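Below you'll find the structure I mean.
A single protein chain has been removed from this complex, and every other one stays in its place.
Right, subunit A next:
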Amino acid sequence: MAKWKHNLKTWLTRRLELPADAVMDLPRITMVGQLHIYIENHQGVLKFSNEEVRLLLKQGQLLIKGKDFMLKTILPEEILLEGKIEHVSYLERPEN
């Protein structure tokens, strides 16, 4: 059932050209050089340190690595992270 719903959403975004982040609850990530990273649609902070930030997403996690991190703004769905960003990667949840 869930799979079927997911497929429908994917199909809809492709066909109707709807923004994927709105329809599918995906994170929208905006970066300004290495200075800022702006993440919408997150689900909470899992880990926060000067070198590493891990955010919970609907599917999986987002791992950001760098230096001198500071959370400039943090709102229910948005995060603005400042520092020197070196590495952004998705950690996918193992399929079960």
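One rule holds in what follows: a residue touches a chain if its C-beta (ideal position, glycine included) is under 8 Å from a C-beta of that chain, and two chains touch if they have at least 3 such contacts; residues count from 1.
One rule holds for everything that comes next: contacts and distances are computed from a predicted model.
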"Branched-chain amino acid ABC transporter", "Sporulation protein YqfD", "Cytochrome c, mono-and diheme variants family" or "Peptide/nickel transport system substrate-binding protein" - which is the UniProt name of the missing chain:
"Sporulation protein YqfD"
Given A:Leu12, A:Leu46, A:Leu63 or A:Val88, the correct residue touching the omitted chain is A:Leu46
Determine and list the subunit A residues touching the chain excluded from the picture.
44-50, 69-76
